[in-house]
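Before we start, here is the structure in question, set down as structure tokens.
Just one protein chain is left out here, and the rest sit where they should.
Letters A, B and C mark the chains in the order given here, with residues in each chain numbered from 1 onward.
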Amino acid sequence: MPNAVSALNGKAFSGFAQITEAGLQGMITLRGDLASPVIAEAVRAATGTPVPGPRQVVSAGGKSALWMSPDELLLLVPYADAAGIAAQLTPALSGEHALAVNVSDARAMFRIQGAKAAQVLQKLAPVDFDTLGADEVRRSRLAQVAAAMWKSGPDEFTVIGFRSVAGYIMGLLENAALPGSEIA
Amino acid sequence: MSTRLARGGRLIDRSKPITISFNGRRMPAFLGDTLASAVLANDQMMVGRSFKYHRPRGIMASGAEEPNALVGLGAGPRFEPNQRMTTTEAFDGAETASQNHWPSLEFDIGAINNKFSRFLPGGFYYKTFMWPRSFWKNVYEPFIRQSAGLGKVPTDRDADRYEQAYAYADVVVVGAGIAGLTAALGAARSGKRVIVLEMTPACGGRAVVDGFAIDGQPAEGWVAAAVDTLRGMDNVTLMTRTMATGLYDHGYLMAAQRIADHTPGDGRPKQRLWRIRTAEVITATGAIERPLSFAGNDIPGVMLAAAVRDYAVNYGISIGDRTVIVTNNDDAYRTALALLDAGLTVPAVIDARPTVTGALPQAVRDRGVRVLEGRGIAKVHGGKRVTGVEVCVQAGEGAMIEELGCDCVAMSGGWSPVVHLWSHCGGKLLWDEARAMFRPDANRPPLGADGRGMVRAVGAANGMLTPDEVLTDAHAAFGDGTAPQTNAPDEARMEPVWIMPQGAGPKLRAKMWLDPQNDVKVSDVQLAAREGYESVEHTKRYTTLGMATDQGKISNINGLAVLSDALHQQIPATGTTTFRPPYTPLTLGTIAAEARGEIFQPLRRTPIHEWHEAHGVEWEPVGLWRRPFCYKRAGETTHAAVNREVRNTRTNLGLLDASTLGKILVKGPDAGKFLDMLYTGVMSTLPVGKCRYGLMCNEQGFLSDDGVVVRLSEDSWLCHTTSGGADRIHGWMEDWLQCEWWDWKVYTANLTEQFAQIAVVGPNARKVLEKLGGMDVSKATLPFMTFAEGQLGGFNARVFRISFSGELSYEIAVPASEGRAFWEKLIEAGQEFGVMPYGTECLHILRAEKGFIMIGDETDGTVIPQDLNMAWAISKKKPDYLGKRGQERSFLASPDRWKLVGLETLDGSVLPEGAYAVAPGVNANGQRNVQGRVTSTYFSPTLNRGIAMGLVKHGPDRMGEVLDFPGDGGKVHQARIVDQVFYDKEGAKNDA
Amino acid sequence: MKRYSGFAVAREGLNYHLGWGRAWRNPAPRKKYDVIIVGAGGHGLATAYYLGKNYGIRNVAILEKGWLGGGNTGRNTTIIRSNYLQDPSAAIYEKARSLYETLSQDLNYNVMFSPRGLLMLAQTHHEVRGYRRTVYANNLQGVETEWIGPDRVKQLVPIINIDGPRYPVLGALYQARGGTARHDAVAWGYARACSDMGMDIIQQCEVTGIRQANGKVTGVDTTKGSIDCDKLGLVVAGHTSVLAEMGGFRLPIESLALQALVSEPIKPCMDVVVMANTVHGYMSQSDKGEMVIGGGTDGFNNYTQRGSWQHVEETIRALVETFPMISRLKMLRQWGGIVDMTGDRSPILSKTPLGNCFVNCGWGTGGFKAIPGSGWAMAELMAKGAPGPLTEEFSMYRFREGKFIDESVAAGVAH
Partner (left out) sequence: MLILECPCCGVKAEETELAPGGEAHLKRYGPGSSDEDFDNYMFARANPKGVHFERWRHAYGCGKWFLAARCTATLEVFGTYPAQTTEPPAELQAYIKSRRPEWEGYK
């Protein structure tokens, strides 16, 4: 994929927090009965992680599995591997009523870093970040668009949104992180 | 005159002098001043004109309840009308200007209204200005509008920025006076997550002004300690300069934080709107002092007693040299003491109560001040400033006993709890006869999501007026142990005084102001009652009482009392008007917050968006997307560009960015059955690798979307939708799967943004793909309405051999991340084949020439497929599909429905968009009968004439008939009914 | 009753206005009336007024559970227009608009009808198509509207931002004789006239039941006792479903909260009414100088007269984008009303399954502008017991046939 370019090609902004479009990221939507051992095996094979519990994100060796809904996971894998893994999943799930599809190009991913990273999201999402679990994915909205967000490290949040509105999301995050607009 | 005292002023920093200007006059002030204290320090008592009579208006209060002191603040992109001086912090260089007068504040032509005031009572305009009819719009209204209105009109785009933020709490305490601080300490110590909101820059409320001791230390010290304690706790957030503007359902509290109002241009947001979700709200919002209704109580220099005290203690300002105090309660005597302490003269305290005892009055007497018992003010002397008052017997009709010279009147009619937040969300009030006030009824609070009370009022906001009452009440909210104690003296009960004197006649009542901004007088409320506007809402609306920018904070209760008296009923029988948010006016920019300019709304971009932008695109908004309408070359008109794109696509090669088309994957054992319900046609029988055009209807039977469906594999289909339809249709599918057919085994995934999709259209389409190489796209291998997946010029591609133009055409989907590269590769490879990108207008013309329908043009939510002669796309065999039953209803099954046909003007011109075909005669309502309308109309460069499609009654049976379409300027367009396919009827080109 | 005029005001002024009598009587209910109208809002009062004026039916009671004009009549943004797409809508709204032209004189009460002109901005090609279509329809319906270009829009509304970054103004549907009126005055003027005709307006009187015998209505039970009648008209907007329940039938109605707000008053800066439907906001300036602003409704059933904040926010940000100079104005007051939405968002003026019981509802977000026409048509329906040309298309049974009156097709909304 020499021609592949992420939505904002790694655009970055430095305010009272660092905002970065995280570049190409492999993503696979997996829908099915999350309690099924077949699914569990397929997820293990794809990401090396167990099936996450409700609203949970589990990671292993740079790969992650995010719980998106009672019958849907989002698997994060290296971009170059996504198509292949998605292709392997389908036979792995044969006999099971399930859907596995590569959505790497339908999304954009952002990282917000810094001691006050939470303040940036606090201005945009109706979410109580004080009570957000360490391994909890929160699907909500950033201002006017849908997004999934979680605490991906100390002083770091990761946000996933739709590719077509990546520019809007970047605009929101930059505006919310402008120097002088720190909350207290 | 009003002036700055040599000492005192706990809120100002005398080491930090600043300068403000008022009507161009420069005035020295100090950091910590409000605009009000700043101008008062410079003997500027008169600061505006009233709304209706343009009477002189002075500062009356020291806080959010101020009705008069409104100015224009700043200039150009930072000009702000109607700024309340008493709550606006003064800053160096602040420019202010008084409002609602011409030519000047001192001399105002509009004051002529005052001369005629007796002929302009409440609601007079409902009784006159009716003749002649045209005069209302052209003469009367313009005059009224001109003399009404308050602030000047801003002209520029706002230079400041705003933002919002979300916060969550167990308890939000509103107000950081001693009641709020006490409650907050209790809540915080019990481990709750607490947010404290204080509207002013400093905490402490009235206690720090009134200056008693709490638990042995001065109130000021006690407050400072409490604030330090709270600030030191991790579970507490204390925000000053933050106004709780409104309480909404389920514990949603709105609060506006002033960040850079007092430091304009320092790069910070001007304001931040907090949206706080809380389990409980504690309103410790205090109380507001009531004016007294006596003749001339609106003359500059007549102020609320506590305000006079505030200016002396907080800002070191003497409002006047001689201040007469008029009251019906003990608290006002604190003002006398404060003024005496400041070395000022108090000629007398006029007390409406027949006998006055108690510690505070005694303290005043002890300092040699006369206390006139059972007395009132008959009238105030003065025009633009008080010069004296006439004293009378309160129980009488206003005969003068003596005249007192003074330049300030400090009045107190008692106190009203601030119940706004309590009431915003449905909290009810009770009338407390003993205290003569409406206060929160703890048994009928606003209800939260669980149906239980979500607000409690404490302290003065709950009707507790003496310091010990306040602290006990506030402490009880969360407290254990004993409440803080004060050394404040007991106070005798106030005695309600609704007009002064009791027996005042009409002449005096016509000079007793209730609402000084809107010029509503006691006589106006009595007139409303007399005329039958008996509901308090009627009276409010008829007289405009309490509808000014202060929303009646000081006028409501007095108005209610006067109304009740006029109706000979008790005050609770009259009730109050509804308290609406916001508590104080909320800047619109603060509400809009970040949503301005580029991030006003999301803009959806395809992976090829930037390429279009760099190549002369003219955009068309489609939902939140932008799609190229056409690509203009240097010096080219839109029309010329579109025609060029059409001709080139028909003769050479055109490229369309079709990425916005919806692409929904539907998979599972029951997917076929599901799609058969969703589409009017049959999708379950579609062979793998084949494409089929489908229509979707809503349950009404009306056409809602269309697109090509592809069978990807045994158990998976790809459904293309319109650009606007992708999310809607995906939601529609999930709705039926989750809520109706939840036992069907089907999964969907919206892949719209996973792929960039490009239509390669025209006689050279196959050539350019073959040049790219990698896949066999020949007619034999990839015939019309089939699909293949593979490598094309090194790109992973899905190739759909479909056509919406009648030309040989392929739609090719590649991963979005490679869309731009693939597009550029096609442009490059297409050069030798005359490639040109084309936009949506060209797309429309191409499809119209072929008679293809477009959702949104031929359909408008009232059209069914049968209207469009698309019965071929509707399965007769299927027992059911969404919309089938709806289409069976009589009006939809009627043979008289308008049906789709082609339309050709006789003169080759283009029919007007949306024009109607008239029929003879008029209907029962005298409206011209019609028999059809234009749904699509274009100039066809291919045929070099206007072409159109339309819906016409019995259209298909009337081929050749000519219809009249009235257009603009009386012109009637004549068009013949023809076949809707205008070009290549046999479809040879597509079959190439 | 005393006639209103400038001279009368001057004369009374000399006597401190002590001489004015009641605008309307405050009677106790009688045992029986020929007609009972439930709901003393604009529509109910207008219905009663035209029953008396056009059909001589004056033995009428208008029952109001709260205070007259206290519902949506006193809570709307006072916009008056008739530039509707569908024939039946255009007919009844234009009837109303034309009655507004002379209403002050008819009622001898100044309702301040101000035909200052109304624009519906087109900000997408789709809206351009829809509004041009509306203009052609209006011209055939006898409704005077025209399509105007961006320059003319800017000329009529100097404070507007014509080339906003997101939604440039491509033109507008302009109705020169559209405008506003003083909402309370409309209710008060009709009330005064009804009372003057001898009709009884009974406030604080809530209907608790509908009495019927062999399929026909015979009267109502109220908090002030039961009252008999020959004919019953239900004209209670958001509470129609509750009354229908008492009558034993259901309607295609849902009650939703609609919000409005006003800014602090400023000097005149906008002489016309502007509606921007793509961004969901509309604005006019009252005679007091307040910018009067309205937006969209909540999507869930609600009887609380409290709407959800995000709709205020959506409206404000749309208008700040369209009129950048309002950014530093302040919201003075916001409030909500309960609107009754039908299946096709058009009103119902209809006979009901219950004999001699008629319903006038479903005006949704657009009732104020229709008041005189609605009353005129409802009076005809009730007096004749059968629909006239203005009402026949608005039957509650149209949904069964699929014969909708759908205004949304022209991208227009029903404000």
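Assume a residue touches a chain if its C-beta (ideal position, glycine included) is under 8 Å from a C-beta of that chain, and two chains touch if they have at least 3 such contacts.
Bear in mind the structure is a predicted one, so any value in this text is a computation, not a measurement.
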Practice problem: Could you tell me which of the visible chains the hidden chain touches? | Solution: A, B, C
Self-check item: Candidates B:Val139, B:Ala449 or B:Met959 - the one touching the absent chain
Solution: B:Ala449
Quiz item: Which is it among C:Val153, C:Val169, C:Cys205 or C:Ile253 that touches the chain not included here?
Solution: C:Ile253
Quiz prompt | Residue touching the undisplayed chain, where the options are A:Lys11, A:Arg44, A:Lys116 or A:Arg139 | solution = A:Arg139
Quiz item: Which listed residue (B:Gly731, B:Gly908, B:Gly926 or B:Pro956) would be found touching the missing chain in the intact complex?
Solution: B:Gly731
Quiz item: Among the options B:Asp321, B:Glu699, B:Asp907 or B:Asp979, which residue touches the chain absent from this view?
Solution: B:Glu699
Quiz item: What chain C residues would touch the chain not displayed?
Solution: 239, 241-242, 245, 250-255, 298-304, 306, 308-310, 342-343, 399-400
Self-check item: Absent chain, residues of chain A that touch it
Solution: 54-55, 68-70, 72, 126, 138-141, 146
Quiz item: Taking the full complex into account, what residues of chain B touch the chain not shown?
Solution: 248-252, 277, 426, 447, 449-451, 699-700, 731, 734-735, 738-740, 742, 879-880, 884-886, 888-889
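The rule is simple: only the chains that are shown with their structure count from here on.
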Practice problem: Would you mind pulling out the distance in Å between where the CA atoms of chain A average out and where those of chain C do? | Solution: 49
Quiz item: Taking each chain's centre as the mean of its CA atoms, how far is chain A from chain B in angstrom?
Solution: 33
Exercise. Take the average of all CA coordinates in chain B, do the same for chain C, and state the distance between these two points in whole angstrom.
Key: 22
Self-check item: Multi-chain contact sites of chain B, meaning residues that touch two or more partners
Solution: 275, 595, 598, 601, 603
Exercise. In the complex, go through chain A and note every residue touching chain B.
Key: 1, 3-7, 24, 29, 31-32, 71, 83, 97-99, 101-107, 119, 122-128, 130-131, 143-145, 162-168, 171-172, 175-176, 179-181, 183-184
Quiz prompt | Residues of chain C defined as touching chain B within the complex | solution = 4-6, 8-10, 13-14, 16-18, 20-26, 66-67, 69-70, 74, 87-88, 90-91, 101-102, 104-105, 108-110, 112-116, 123-126, 128-130, 132-137, 139-142, 147, 159, 165-167, 179, 182, 184-185, 188-189, 203, 263-269, 285, 287-289, 304, 306, 308-309, 312-313, 316-317, 319-321, 324-335, 389-390, 392, 400-404, 406, 408-410
Quiz prompt | chain A-touching residues of chain B, taken from the complex the two chains share | solution = 161, 163-168, 193, 237, 239, 266-269, 272, 275, 277, 594-595, 598-599, 601-607, 624-625, 665, 667-669, 716, 745, 747, 749, 751-755, 794-796, 815-818, 820-822
